[in-house]
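Heads up, one of the protein chains got dropped from this complex, but the rest are sitting where they should.
To keep things simple, chains are lettered A and B as they appear, and every chain counts its residues starting from 1.
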Amino acid sequence: MASSTTMRTWVGKSIKRLEDPPLLAGAGRYVDDVSETGMLHAAVLRSPHAHARIQRIDTRKARALPGVLAVLTGKQAAELAGPVPAFCAEPVVQHAIAVEKARFAGEAVAAVAATDRYIAEDAADLIEVEWEPLPVVGSVEAALAAGATLVHENLGTNLVFGRTLTYGDVAGDFGRAARVVQRRLRWPRLTAVPLETAGAVAKYVPSTGRMTVWANTNMYHYSAMPLAGTLKVDPNKFTIVPVHVGGSFGSKHILSKVITIAGVLSKATGRPVKFVEDRLENLTACDSHASDRVYDAALALDDDGRFLSLKIDVVDDYGAYFQFGQTSHGNYLAQVTGPYTIASVEITLKAVLTNKCQQMVFRGAGSEVNNWMLEILVDTAARELGISPVEIRRRNFITPDQFPYRMPTGNYYDSGNYTGVLDQALTLADVEKWRREQARLRTEGRYIGIGLATCQQRSVYSATEFWFWYDKPGFPVTATPEGVTVRIGQSGQFTVSLYSPFWGNSPETVVAQVLGEEFGVDPSTVSVLYEDSLRALPAAGPGGSRLTVMLAGAVTGASRKLKDKIFKIAAHLLEVSPDDLTLADQKVSVKGVPDRALGLADIAANAHFFKMDLPKELETGLDASYTYDHPFTTKPSEDRSDLGAFYPIVSHAAHIPIVEVDVETGIVRFLDYVAVHDCGTMLNPASLDGQIAGGIAQGIGTALYEELVYDESAQLKTASFLDYLVPTASEVPVIRIGHQETPSPYTPYGLKGSGEGGRMVAPAAIASAVQDALLPLGIEVSELPLTPDRIVRWVRQARSTSPPARS
Amino acid sequence: MPKSRRVIEVIVNGITYEEAVEPRRLLADFLRDDLGLTGTHLGCEHGVCGACTVLVNGESVRSCLMLAVQADGADVLTVEGLAQNGKLHPLQEAFWEHHALQCGFCTPGMLLTAYELLQSGGQPDADTVRKAISGNLCRCTGYQNIVSAVQAAAARAGRA
Partner (left out) sequence: MKPAPFEYFDPRTPQEAVGLLQQHGEDAKILAGGQSLVPLMNMRLVRPAVLVDINRIPALAYVRAVDHTLALGALTRLHEVATSAAVRTTLPLLAEAAALVGHLAIRHRGTVGGTVAHADPASEIPAVILALEGDLIARGPSGQRSIKARDFFVGLLSTALGPGELLTEVRIPTAPAGSGSAFVEVSRRDGDFALAGAAVLLGRGEGNRCTMARIALCGVGATALRVPEAERALEAQGITDQALRDAARQVERAVDPPGDVHASAEYRRHVAGVLVTRAAKEAWQRASQGTP
């Protein structure tokens, strides 16, 4: 337990990252940099049809091409590997290479291993497939229509999951309401697009039955066992070796398809095989498209503008598989009512299968969508009641004296000061000045908008979010571990073993700074290693903004064990009681007698070399492992009327973007962007700011540029970087970042997670700004992205009609 | 199917290499796989993301859009050629100081683009730097630390 006024040495310092030098020098080791002797390269043949039965595949010409060592159809691959693992309880079966039929355009139907990727692609061109096209289920409407073709026949329906969860007296609260605000909203399908695609090198050694996989998966320890099952390798002979990951943002959690494809080809050839998605494959057929939702949402209020209740009807187009289940809907239940004192909430979810690529998650994991939806309801209410967006939020914020705050679903918000964040943001942005500018420019026919979003950013997930939508989950996992091993070497040097990968965040810097705080060691001297899954302690890896808190917990846990041993040794050598000792600046000294001291290096040397001079019960050496688990989580009740605490470490932010909308061309440009974040105690402020700015850049992409567009035949029209538009430096403004620190009572140093925050707030804030700009034209904005085409269409409609035009 | 390989001679980071390549071999794959210089990355292979940026005869190019045979006789600079004797180039130092990278995948291409910008000397303002790096996608940083780093490197070079 700590407050932000505590004096610290390394926690709170913006030190340079330990990770950077090799990455700067071009010496990173990403999966495509891995090279094994005799390694082959894979290419994949993909279905041109969104829905079609495979009548016949002829691979003879492909196999005959010089340089080709194996060609596998789905049926042949299925002899070497079973279906890929899935989190869902429903029997939605997926093979990495489709067996009977293709369920989305781009699904793998055959794979080739050859001496280089060029030849592998030549061979893929020579594979002949006879298709029986099937009716395409190209939309939720088509999927739910009577007599609809089924994406998975064995399910008997395309509605793979539907349920209503109700918390509190929703009907009563809506009945009592003085006013109900209702909106229909559409959130577009997007995908994370890390600059590095997914890939794997699989090396199966037939004589040992061992398979080694290098892959840029996030949760390699978690997923190793299920993947071993898929690849029919004994779990204790299957290991995943971590590599540098070139970004993930939620898209590389398991990577079952690339790992299985590389794995079966390795089994078929007896040689290492590399399969790295190219960018077209990544956009079309990755594991991880994101939320694709239509909302009918309602907010009930009293006549003072106080929020009473929230009702959400959401339909999500999950594509052809359900690998991650409805996790992205479990996620937002942690903060569905936002930072507001809303007493009751009802969520009706329909998860629908169609002939599109599957969903997994993208930074925010579904909560960024809920934030956007809720903020639109709040702003709509403000307009209808004639209250300012700032005032309506003040009236409904949870206040500092109400923490830890139990919100309706049962999750807790650990701590917060939302008014403080809002006030800081308003001052930093100088909103008063912009309101005056806005009025002045309107007289010149120019439209600027001032946006506001005040949103939660839950962090440190509990595994219960993967399954609590089910009354009878297939596998109700409750462990979300993160282990580390800290070794102090013979001359006092620190080495840390991590069991989760580097994926763009700063795990090495995190553990080094915490060790610096615990022992006084200079963080830049700490050596950090990454271990493969067989050598690993349990570790769930990055995701849900958990890793900084979890690593801090693991390192402080290991540090406690080490200090215990260090004090025992020092006490023995100094002939005092351990209680008489204190540790600071890498020295153990007698309290009040600083000259009676031993340096850590001396103690380490004793621990390693001089067994006979140690207390009898101590083993030689000086290392400790600790597997930290979630600091505060509880199980959901049987009937799910209380989901328990599953994401109680909650950060909060307020964003105020200022935009100008050119109503003739529809181009939106930023005049300013202010973001104030409260992520508890800051470990490394510069690193945090980088996460915030990067998340906001992705939020700008979401709000203005990015969209995966399918046509009526479920063909992806935005299948390259020419069409799926990731913001460049010219589209992202300078982000002016402010901080507040309201520590968590549950975590080491009061840290909270922060990695997803920028993207969790920015889409709502930017939508709010554009809405504010277009308000005088009577336009109401109900979808994203806010493209020039859409904006011009709304403006022209509004100008040609007198009633307000809704988008 | 044409099987002929061409022998090409390319100077990369000051070292002369002579290799036989298929005409269709992309310069990026030649650097990465034939020469083992894996610092140059592939992010899209259709010339949009800029991760594959290298300098050919002093000019930035997308190495995914050049054939290795087109670099015959050329002088190429990749990220591995920036540091000298293990000492980071001032641009790399500036990126480190300003937290201008997170996952590092765009970084080599970004460094070469920035390096080219700074070759012309002077103190580019923030807008100029932003425009110059707009052909290099970064999904992690939101760009502003990269802009600061490049300006800082320019300032240091100006004082040197």
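What we mean here is this: contacts are C-beta pairs under 8 Å (C-beta built on N, C-alpha and C of every residue); 3 or more make two chains touch, one makes a residue touch a chain.
Treat the numbers as computed from the prediction; the structure is a model and nothing was measured.
K.L.:
Given that one chain is not shown, which residue among A:R46, A:H95, A:K203 or A:R279 touches it?
P.N.:
Among A:R46, A:H95, A:K203 or A:R279, only A:R279 touches the chain that is not shown.
K.L.:
Specify the residue from the set B:T78, B:T113 or B:N145 that touches the hidden chain.
P.N.:
Counting the whole complex, the residue in contact with the absent chain is B:T113.
K.L.:
Looking at the full complex, which residue from A:D122, A:D173 or A:D379 touches the chain that isn't shown here?
P.N.:
Looking across A:D122, A:D173 or A:D379, the contact with the absent chain belongs to A:D122.
K.L.:
For the chain that got dropped from the picture, name the residues of chain A it touches.
P.N.:
Within chain A, the residues that touch the unshown chain are 117-118, 121-122, 125, 278-280, 664-667, 705, 707, 709, 717-718, 720, 722-723, 725, 727-731, 787-789, 792-793, 796.
K.L.:
Mind listing the chain B residues that contact the chain we can't see here?
P.N.:
1-2, 4, 6, 22-24, 26, 29, 45-47, 50, 53, 59-62, 64-67, 69-70, 113, 116, 131-132, 134-135
Heads up, the rule we're going with is that only the chains that are shown with their structure count from here on.
K.L.:
Where the centres are mean C-alpha positions, what is the separation of chain A from chain B, in Å?
P.N.:
About 30 Å, centre to centre.
K.L.:
So in the complex, which bits of chain B are touching chain A?
P.N.:
22, 24-25, 32-33, 37-46, 48-49, 51, 78-80, 82-83, 88, 92, 95-97, 99, 101-108, 111, 126, 130-131, 133-147
K.L.:
Which part of chain A faces chain B closely enough to touch in the complex?
P.N.:
Its residues touching chain B are 14, 16-17, 19-21, 23-28, 30, 32-33, 116, 118, 192-197, 244-247, 249, 278-279, 503-506, 686-687, 689-698, 720-722, 726, 728-730, 732, 734-735, 758.
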